[in-house]
Structures are given as C-alpha cells and as structure tokens.
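Missing here is one protein chain; the remaining ones are kept as they sit in the complex.
And then subunit A:
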Amino acid sequence: MAGIVKPPGAFAITPHKVSVCILLQIYAPSVQISLPFPFSSVAQHNRLGLFLLALTKSCDDILEPKLDELIRQLREVCGLLHDWFIDHLTSRLSSISSPDDLFNFFTDMRGILGGPESGVMEDDQVILDPSSNLGMFLRRCILAFNLLSFEGVCHLLTNIGHYCKEALSSCPSYEAACSEDSNSNLEALLEYENMDLENLVFEKVTEEIEARKSASETVPFHLHAPQTFFGLVEGHDLRRKIVEAALRDIEVLVDVKPKQGDKDREASSYVHPPNDTSRDFEPNCGIFLRSNWQIQGYLQEQADAIEKNGSCVSLNSFELILRRLHKLAPELHRVHFLRYLNSLCHDDYFAALENLHRYFDYSAGTEGIDIVPPASGCNNFGRYEIALLFLGMMHFRLGHPKQALEVLTEAVCVSQQQSNDTCLAFTLAAVCNMLSEIGVSSTSGILGSSFSPSTSIGISLSVQQQLFVLLRGSLKRAESLKLKRLVTSNRLAKAKFDLTHVQRPLLSFGPKASMKLKTCPINVCKELRLSSHLISEFGSESSTMTTDGAFSTVWLKNLQNPLGSVVSSQENGSGSNTNAFQFYAQPSSIPGSVLQLIGSSYLLRATAWEIYGSAPLARINALIYATCFTDALSSSDAALAYVKLIQHLAVFRGYKEAFAAIRIAEEKFLSVSKSRILLLKLQLLHEHNLHLGNLKLAQKVCDELGVLASSVTGVDMELKTEASLRHARTLLAANQFSEAAAVAHSLFCMCYKFNLQVENATVLLLLAEIHKRSGNAVLGLPYALASLSFCQSFNLDLLRASATLTLAELWLSLGSNHAKRALSLIHGAFPMILGHGGLELCARAYIAEAKCYLSDPSFSVFDNPEVVLDPLRQASIELQVLEYHELAAEAFYLMAIVFHKLGQFEEREEAAASFQKHMMALENPDEGRQSQFF
C-alpha cells in the first residue's frame, strides 16, 4: 500500500517528547565529565542511549506511550538506576509550571547539543552530535517548540500537566515501588542533586552500588564498572577502548538478534493483539497532532492484522475508530479501504460493497495496491479496473461465484482496454484461483456465455482444461511483467493443479502406457522450488519494499518484544540479565506476503508428499511450515499445518496423543478456522469409534461430517466424498455389506464424474474391502486390481501398498493354496508399509503375513515359531496403542492358537485373556468414555 507518500510532516512537540528530551539531558548533560552522573558504567550509559534511540525512532508511531508506560519501560531497561531516572523525570516534568519554564527548558536543551565546531571537542565530554539520530531528534524538538505560538506553548503546558497527572493517578505501583525500596537513596540523591557534584558523585554512586550489592546478592554487578573508574584516573585512551568494546558488543547483539527475535515475535503476536493499540487509540486521539505518516502506518498495521487473522479484530469497535478517523481526516481515503476489509472479514456484504465502491470512487484506484508499479505514462482515466478486481474477489470471498466471474470478466476487458498489464495478470490469477476452487464442483452455468453448454461431464472437464490454459497464460504474463509474487503464486497454483489433476484423457486410461505424470511429487516440488527463488530476490531489494509508516511501527514492535522477554527471564529466576535487552537494528527485510507465499509452498509440498505416501517428508514440510512461518501466515493456513501434523500423530502414535494435540490446537485457534480443526476432530473421532467398535457414535460423527459438507458457501467436493466414504466404512463395520457397497458405488460414480482420480483409487480399494469382508473374494479381486493400477499411474505409493495388502488378503481367503502368492505380495509391499505406513496398516500387514504362514500347508509352526509369533506380537502392540479391538482380538486369537500348538499353555492363557478382553470391549463399547471428546 504505497499510495500517498508524503514527507513526514508536522513534528509536533508533545509531553512524551519533552520526557524524551529530559532523558536525553540525563544521557548527555553539558558537564565536563566523561561519564555523566548517575551512571556507574559505560554499558549502563550505552543502554540508556540505545533505549533513547529506540524511543526517538518510534516517535513517528501512531501512539505515544503515556508516562506510566514510559516509566515501566525505563524500569525494565535501566535496571539499577531506574528509580533515579524515574524520579528525575517526574520531578523535572512537574517542575514545569509556567510557559517560561518551558522556554528555559528548551534553551537548556540547546546547550547539550554540540556546536558546529564539534570536531575539536574534547574526549571526556559527552556531547550530542547535531547530525546524529538523537541530535536530530533534539533539534527537531527545539525547532518545533520555537515554531509554537504562545497559545501552543500554553497547550503544551496543560498537556504536560495532564500527562503527569494521569500517570501518577493510574500508576500507584510507581509510588509504591519508589517508597518501598529506594526511599532513602532517593532522598540522598535528591539532596546531592543540588550540590556541587564534582567530587561527591562518584563516591556516592559506588557507595550505592556497593550497598545494593551487599543487600541483594542476586544482582550481578557489571564487570566494566571498576575498569571505568580506573580509566577515569588513568586516562582517556583506555576509556575509549572500553567504549569501543561496548559498541562492538552492541553490534554483535544486533546481528545475533533476528534469530532469537523470531521466536519472540511469534509469542508476542499473540500477546499483543492489535486491539490493544486500538483501545489506547480512543481516549486521547484528539489531543496530539499526528502526522499523515503515522496514520498511514497505523492503517497498514491494522490491514495486516485483519489479513492475518480477520476475526480477531472486532467489527464494531474498529469500525468506530475508523469512522472517527474519517471524520477527522475526510481526505484519508484509505480509511474506507480498511472499513471494507473489516466488514469483509466479518462477512457483512452490504457494508463491504458500500465501502469498496466508496474507496475506489475517491481514490480512483491510484493508491492502495502495492504491487502495481506506476504505469508507463500517467493516463488520467484512473485505474478503475483495480476496483473491478477487488469487487470480483469480494464476491468470490462472500460466495457469489457467478457475480465474481462476471466482474472479473469485466476487469479483464477494462484492463485490456487501459492496457494495464499488471492488473490483467492479477485478474487472470484471480480467475484461476476461483476456477480451481469452485470449478470442479459446479457443473453448469458458471462460465456463462463464453462457453458452449454440453453434458455435465463435458463441462466439468472443460472447466479444468480452461483452468489449465488460464494458468499457463497467467504464468507467462506474470513472468514477462516480472511480477515476482504473482509468478510465485501462479507456480503454486500450477503445482496445486498438477497435484490433483491428471493430465491425460481418461478414455485412453490403462496400465499399458506408462507415462510420466505431473502428479509425481518430484515434479510438483520442482515447480515449487522455482517459486522459492523469490525469497532471495526479495532479500536484495528490500529497501524498495518499505512502505510508508511500516518502519515506525516496526520499531515499536521490536521495542515491545525484548521488553517482554526480559520480564519473563527475570521471572524465571535467571537473574536480571541485562544483556537480554537487545534491539533489532532493522525490521525484517522480507515482506509478509512473500513469506506467506513461501510458506504455502511448504504446505503444498507436504500435501504432495502426503499423497505420494511419504509420511516423514510430509511431516517435515508441515513442521517447517508451522515453525518457520507462523509469523507471516494467516491463521487458517497455520491451522491446516497443525491439522496435518495431528493427523500424522494419530496415524503413528495413536489417538490419545492426537486428541491431546487437538485440544492444544483448539485453544490456539480458538477464534479462527474452527471448521478445519472441527473437521479433523470429527475425522479422528470417527476413526477411533470405528476401531473401538462404537458404531452408533461413529455413525453420528459421520452424519455431522455430512452436515459440514453441505455448507452454505458452496459444496466442498472433497468434504463430500470424505463424508460418504466414511459412511460406507461405517456400514461396512456394521456388516451391512450391500448398503455399504451401494454407497461406495455411488461415490465412485461421483468421483468419476468430477474427475477426482485420487479419491477413485480409495473408493475402489474400499469396494474390494467390502467384498472381502462379505466373503466374495472373487468379486473383490478386480476392484483391488483396478485400485492398484490407479495407484500405480498416479504415483500413490502408500495407497498402492495397502491395495497390495488387500489383494494379498483376498488371495489368502480364496484358499490355502494361494498362500504363497499372497505372502510374496505382502513381502513386496513391506518396505513401503513399514517405512511410511501408519500403525493400522503395519498391524494389518503383520497379521496377514502370519496368516499366510499359518495357512500354508508346507509351513510348520514347530520348526520356526518366531516367524509367526514375532509379527503377531508386533501387531498386537500397535493395535493396543490404536485401541483397535477387532484386529487386536484377531492377533491375540492367532497367538493363542500358536501357543496352544506349541504347548506353551501359560502364554496361551495370557493371549486368550487378552483376546477375551478385546472381544468384551468390542461388544460393549463404552460410550461414556468417548463423550469427553465432544
């Protein structure tokens, strides 16, 4: 949002700035000593300097801290000396009682600035260089004061009065703190303040420090201190060295910081929701003059917050602020855009529409969209095509795909007319995005007049084809325009498309032509890797991306974070490690939107591997996403990553841990994307109940899933297939074979119709399973084989392994003479199953293997009992973790029989008891235990 970039004008003098000036005076008093009075070490001095630097930097921010806030910060930053500082500050502030006091104050301030002949200044004097950051700040303050009219000075005076009063009344802890711990010192110091300082000061300070040291041993005293005093005596050279060392220290800190800082920011992004600032914004929004720069920064920050996590911003209170802002600054059109965003993320269609139109009417599209570079040759027609683009996206977001398409078509036409290639590229990308989301599930009418209607399957195919063509065109356009972000997002979209669509006519489908398909994760990853180049490119050109106002707000944030960390570290009892107080030298150079894109590439990669069947790789990618990009990503994406991780947990570690994790995730994503977490919860509950044999509950959960599938905003096909798949599985578990087969069959028809090949393979496998369970192994075989060939051609390796397993089981149930063949099938699939399969799959494979051995007439248990017992034992352990009673009972049953044969009666009894336990559990599903998860 680099619209109106005005110079940061109107630097108004405020009470807060007066406080900063007072602190500056402490930092650099115009006396002839190398280390000014209260400081006992150079490091302390420098720390105050850094703090002041941060304060001056964040002075351009929207909110100025109140006095009590400043005091709190001071207390955290300055450690030992804070009481002295605070007292000095407040007494100095409250001593200003007439306009003349203010006048004298600023005259004094001029004294601490070095003159233009600062080249000849002596080494032992701390003098502010007028062209340094602090010096500039001071000069601006003095200038602003000099520009004030007499009325302005009077205003400032009253404001200072309010400023002090507020702080003192709202901060009782301050007085308490003062009175309890350093009363005596304070008094002493106050006395000395008026004295001739030359000789006494250092004694006094060392005394004080010594006293403190003896009083509380936990306060670590800085090692530099004695050296500094020594240096005073010895000469200037040594001191300079120390200062240099200290500075180097700081530099190192600054360099190291970002790594640690990311985590801090992670935490703080939850600790400091934007509402905080908005609450503060209200009471004193009329008092101070704020620069355009500050307001833009504030709006930018809020826009980011909304984008990241829309529902955390309350609709009405933010709207109130914006309305007030609009009243105060009717020419600040961006307010309307914020209002649009706000109402959009709260699904208020009419308000969103109204504000969108209003914003673009005023701004004519010439501000607001950050990626659009200034067009070649400024035409005076405005850029209303951008308005269309936004309107289209709004309609899409609110679930009006038809209108959205209509508007986007118009946007394409207008952008072509105005030859706004950038907007065209973005519009095409938006159309692609929309088609990929809705295109598959909607069979007719969406493409309107541009498309000749035919049979429903024809259209759904052609939507995909058109999407593909559009994607390619959009990508090419973006590449030629060098819109990096767009290129990346297009690549992502293409990878996504490759992942779910098989680019081969379905009619010529068959195993004979072994074509290399684009669904192969290697391919997808290749596409994705091309997109990751973005991040390095942005690293080098970060300076151009700094939008107005962004810098100042980042400073504030950065200030907050280390402060928070200091507090926590002190609480942990690790001592007041003052080095923990560090600053970022500069904001992160990579814009959030880029980070988001990169992040989603990882998510996509995880999905690719998941489909392919490589569990560890999928988990790693999801983990990278969840840990490295929490900062930038929207919370719904974050929720998705968590969902993936939890799913993984459920498959490999059993349900107990998964449910615990879900509970954490639910707390984390309390406000947002409930549906995704809810969905996962339902899935896991269903799975778990199926395993427990608690079919009624399973059916209930399944029905709830079905309800989720028929949402208002358009039918999610994946969800729909999933719901009916689970329905079929529930029926299967209830031994209602014909019903299950009917459901599965209709599901297969649907998947076929909408070209959902991955799901097709799953459904075929399910059909095979149904026939196996119903005893029609012969009928099951073709299904299993079909599923197998589907998996083979779509690179669904894990699913293929499980299809192979089912095939083996089918062969086995045809009779003992097929046991050999089944065994070889299982052994072929074992590497994949053991490497990537979940608990259930492994257990099933083990049991099947054992059964193969047992039913093989040429195999004798007595020769090598461990061949059978070992897999059975393994299976039983895994199944117990999973609480899968039915299979566990089977495993124990087989074990008992083997032990019986071997004559090991004790073990036999044990296995039989376990068998009985599981059978009992299966027959009397404990319903009460499950209700806790609801």
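By definition in this document, a contact is a pair of C-beta atoms (placed from the backbone, for glycine too) under 8 Å apart; a residue touches a chain by one contact, two chains touch by 3 or more; residues count from 1.
Here is the rule we use: contacts and distances are computed from a predicted model.
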Per UniProt record, name of the chain withheld from view ["pyruvate dehydrogenase (acetyl-transferring)", "WD repeat domain 54", "Transmembrane and coiled-coil domains 6" or "Cdc23 domain-containing protein"]: "Cdc23 domain-containing protein"
Of A:Phe137, A:Tyr340, A:Tyr384 or A:Phe830, the residue in touch with the unshown chain: A:Tyr384
Which of A:Glu166, A:Asp347, A:Glu406 or A:Glu910 contacts the chain that the document leaves out: A:Glu406
Residue of A:Ile86, A:Leu332, A:Val701 or A:Ala803 touching the missing chain in the full complex: A:Leu332
Positions on subunit A where the hidden chain makes contact: 9-10, 286, 288-292, 295, 325, 327-332, 353, 357-358, 361-362, 364, 366, 380-382, 384, 387-388, 391, 403, 406-407, 409-410, 413-414, 417, 449
